[in-house]
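Every protein chain except one is present and positioned as in the full complex.
Now for subunit A:
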Amino acid sequence: MTTTVAHGGATDSPYALSHLDALESEAVHIFREVAGEFERPVVLFSGGKDSILMLHLALKAFAPAAVPFSLLHVDTGHNFPEVLEFRDRTVAEHSLRLHVASVQDYIDDGRLRERPDGTRNPLQTVPLTDAIRELRFDAVFGGGRRDEEKARAKERVFSLRDEFSQWDPRRQRPELWQLYNGRHAPGEHVRVFPLSNWTELDVWQYIAREDIALPEIYFAHEREVFQRSGMWLTAGEWGGPKDGEAVETRLVRYRTVGDMSCTGAVDSDATTLDTVIAEIAASRLTERGATRADDKMSEAAMEDRKREGYF
């Protein structure tokens, strides 16, 4: 036996990549694998930080050529206006093509019914699945990360979905080395998660390092909010506040950006990337625990939604 470990000192060679460089390289590799093996990939793009990060990585992966994918947004109809504006500005800036699947359209023509609790996140699954089928996408990039939630912790980088977009955790393909198996039958597609191995802190550190622009609601600002289920929700046309829910103005920011009805703001005075990073590093709550009502519904809320074809 030859022992190669030099104990007690800095052992990383100058060629060891920093963790951000390693994660970036892995994500770029995944984007290029999909570009090489699929006919019609699409990037799910909401204007939230994870999708902005995905787009940034895709732009780097194919530079100086254009990103060979279009974008798809499932708009719940209750999205933050600041985020939609950012989305459209980004699409225009990079001359991208954006498809929008609208939950509101489905509700208006009766294909979907509003839930009693007003939450629209679970309603995104049907418009998403229809858009994938109608536009014949065979690879769909999602910003899901394994550190977000325990059902996601077992998700593959390449996740095969049947023609109903359903996820079967027992039928997942083992993923070894850097060999991603994207073979699928006609009608099936593969969800691809290039940020699988990133944590929330990695995302923010990378955003800071690369100086990536984000919608302003990620930073502390004055906002009219009211409390529901222990979270600060934004008052608005989507259905809040109800009687007995008092609106107040607070200094808050958003850690995640989703449907206004179930995405909560957190008290914060972090107005810059560096103060946001410091705040996250010190936080004792996960970003979903702090800000997502839909994941609190049951112990297996995310597992159930994923099985049905959610992001």
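Just so we're on the same page, contacts are C-beta pairs under 8 Å (C-beta built on N, C-alpha and C of every residue); 3 or more make two chains touch, one makes a residue touch a chain; residues count from 1.
As a convention for this text, contacts and distances are computed from a predicted model.
Q: From the names "Indolepyruvate oxidoreductase subunit beta family protein", "sulfate adenylyltransferase", "YdbS-like PH domain-containing protein" or "Autoinducer 2 import system permease protein LsrC", which one matches the UniProt record for the unseen chain?
A: Of the names offered in "Indolepyruvate oxidoreductase subunit beta family protein", "sulfate adenylyltransferase", "YdbS-like PH domain-containing protein" or "Autoinducer 2 import system permease protein LsrC", the one UniProt assigns to the missing chain is "sulfate adenylyltransferase".
Q: Given the contact definition stated above, which residue among A:50, A:75, A:147 or A:259 touches the chain not shown here?
A: Counting the whole complex, the residue in contact with the absent chain is A:147.
Q: Among A:104, A:172 or A:227, exactly one should touch the missing chain; which is it?
A: Final answer for the missing-chain contact: A:172.
Q: Touching the hidden chain in the complete assembly: which of A:51, A:205, A:234 or A:268 does that?
A: Once the missing chain is taken into account, the touching residue is A:205.
Q: Since one chain isn't shown, list which residues of subunit A touch it in the complete complex.
A: Touch set of subunit A with respect to the missing chain: 1-9, 11-13, 15-26, 28-29, 32-33, 35-36, 60-66, 146-147, 150-151, 153-154, 160, 169-170, 172-179, 181, 183-185, 196-197, 199, 201-202, 205, 208-211, 273-274, 277, 283-286, 289-290, 299-300, 303.
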